[in-house]
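A single protein chain has been omitted; all remaining protein chains appear in their positions.
Chain naming follows the written order as A, B, C, D and E, and within any one chain the residues start at number 1.
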Amino acid sequence: MYSVCVRGHMMIAHSFRGELFGPAQRLHGATYVVDTEFRAPELSLEGVVVDIGRATQALTAILEGLNFSNLDDDPAFSNQNTTTEFLARTVFERMAERRARGELGPGSERLVSMRVTLHESHVAWAAYEAFLT
Amino acid sequence: MYSVCVRGHMMIAHSFRGELFGPAQRLHGATYVVDTEFRAPELSLEGVVVDIGRATQALTAILEGLNFSNLDDDPAFSNQNTTTEFLARTVFERMAERRARGELGPGSERLVSMRVTLHESHVAWAAYEAFLT
Amino acid sequence: MYSVCVRGHMMIAHSFRGELFGPAQRLHGATYVVDTEFRAPELSLEGVVVDIGRATQALTAILEGLNFSNLDDDPAFSNQNTTTEFLARTVFERMAERRARGELGPGSERLVSMRVTLHESHVAWAAYEAFLT
Amino acid sequence: MYSVCVRGHMMIAHSFRGELFGPAQRLHGATYVVDTEFRAPELSLEGVVVDIGRATQALTAILEGLNFSNLDDDPAFSNQNTTTEFLARTVFERMAERRARGELGPGSERLVSMRVTLHESHVAWAAYEAFLT
Amino acid sequence: MYSVCVRGHMMIAHSFRGELFGPAQRLHGATYVVDTEFRAPELSLEGVVVDIGRATQALTAILEGLNFSNLDDDPAFSNQNTTTEFLARTVFERMAERRARGELGPGSERLVSMRVTLHESHVAWAAYEAFLT
Partner (left out) sequence: MYSVCVRGHMMIAHSFRGELFGPAQRLHGATYVVDTEFRAPELSLEGVVVDIGRATQALTAILEGLNFSNLDDDPAFSNQNTTTEFLARTVFERMAERRARGELGPGSERLVSMRVTLHESHVAWAAYEAFLT
């Protein structure tokens, strides 16, 4: 299995509901450094897993939709704690939608799975991975 | 599948038996930067894989049991080379025991696997991963 | 000249005023990974620049005063853009005050300068350094 | 499952054919920081996945065969785009051959899979992983 | 003294002349991860060392002038070994010229020095720093 991964980042504000979160119930924020890994069993004729230019453009567009915002005000996340693991899935699903619309270019139908990792600090990260359909 | 990972570290002395190890047969030491990844197929109602506060406390407690010691003198490791891969399993098992005792909090019964990675330098690391029962 | 550096982090929300900041004028947030470097021309009798335990406690206390908060609501920063470079100086000054109060322990009067670096992402950081009096 | 990983690097020139690659069709170059992960379900009597000394020697030898060269002139890659993902497989296969010849030492027959990751910058990497036979 | 630093990268081919360089006399290549640090004694009214948006644009433009090329064919470097330390100075001077032309925006006249660091691998880097006039 081959993988290719591209990195971006976003800087957001949010707060969490639930005693579990202690002081993180207050409005705070995070820089998320976001790795998006694409996997395919074979390479294209050009020798790639996915067009890295298009993959980077898609990731940038997804992150721009979240960057410099307060996620508490985003209708997409109403009644939802935007934890790091939840946001990893959000980025995953938005990338999967872009792939389904053909934005990752010819050959991206070969992709079998993706893994999205959000680094929230030098001591913690979360990820979501799944097969693609 | 979702993952959450927390990082800690420990600084220990030890020596290895066996010609395979060359100069590492002498008493020496290591800083191990320890990543502990927890995996679950679904998030809790709060939106988390595991209570990251409790996970960090558990990792800290495990590492304090090894930190600033000479592992050659630890009865838990008699007649055992405390290689990086072996210690990755040690941390894994001690974390699994704490989970079994309920220390990771409600919802941690959903965890299906863990992966423990010990970085011993900028050019080498070892890991142990397994399913949880 | 000798240096010792310890690392911590904080996760905050804030917004900036001024057209210069573009979308960062909106409420957003950041994880700041904070390095605090202490410098002295000579080591103590024990062989250290500063008691690393006390230095870490002081840094932790300073960061807890900012962590998990919206800096826009902090009276200490009213009418002030809490940019990364500004916050580097804030951490510097709070550390200098703790040193002046003796919190860094005997020998810390030998310290001649400090440098505080805040990493806001994998592609940007800011720092403030100055002599101590 | 246990893993051990060792790191090396190489600095090469190459160019790509295909409109997909845009400006990377021109002769350019890359530093590849190469991680080679070895996996085994059980440790050897000495407590290791593989002899890390021999693994490092094998990786160094493989990278020396590519380092400081123009891959466009390498007969092994004629009519082939030497993309990061392709090179990950190349390193994988050369390591697998060395293992088959016994260069990784007694016990390396227990290895069940490998994963080779090439970091091409701070924002992109590619990998190849497969089972060993 | 305050600092702000932004990061970019470029991927180039080149070769060196001189026995000193051993196998690096052959055509090879490198990824350079480029940190550009700007220093000023005081912050602007907005609270910044330099407009980080303009600084990033300037760095991107400078790196695009070198990226995906064979430096041996660049007339700017004829009869010159494009070592990492030499290229650090090249990026420095091109940034200084852009500042002199006003591309870094109002307030950049306050900048007193810059430091450009090129990371060529996980085990080596070079830098050039100087005062600005």
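Basically, a residue touches a chain if its C-beta (ideal position, glycine included) is under 8 Å from a C-beta of that chain, and two chains touch if they have at least 3 such contacts.
This is a predicted model, so every value here is computed, not measured.
Interface note for the absent chain: among B:27, B:45, B:76 or B:100, the touching residue is B:27. On the side of chain C, touch with the chain left out of the figure occurs at residues 1-8, 43, 46-49, 51-53, 105.
Where chain E meets the omitted chain, the residues involved are 16-18, 20-22, 80-86, 88-89, 117, 122-130. By the touch criterion stated above, the residues of chain B touching the omitted chain are 7, 9, 11-14, 23-24, 26-33, 67-70, 120-123.
Please note the rule applied: only the chains that are shown with their structure count from here on.
Comparing contact pairs by residue number, the interface of A-B is reproduced by B-D among D-E, B-D or A-C, since over half of the pairs coincide.
Taking the mean of C-alpha positions as each chain's centre, the chain lying farthest from the centre of chain C is D. Put simply, chain B has to spin 120° for its C-alpha atoms to lie on chain D, with the angle rounded to a multiple of 5. The chain pair C-E and the chain pair A-C differ in C-beta contact count, and the higher one is A-C.
If each chain is reduced to the centroid of its CA atoms, chain C and chain E end up 27 Å from each other. Averaging Cα coordinates per chain places chain B and chain C 31 Å apart. In chain C, the residues touching two or more other chains are 122-123.
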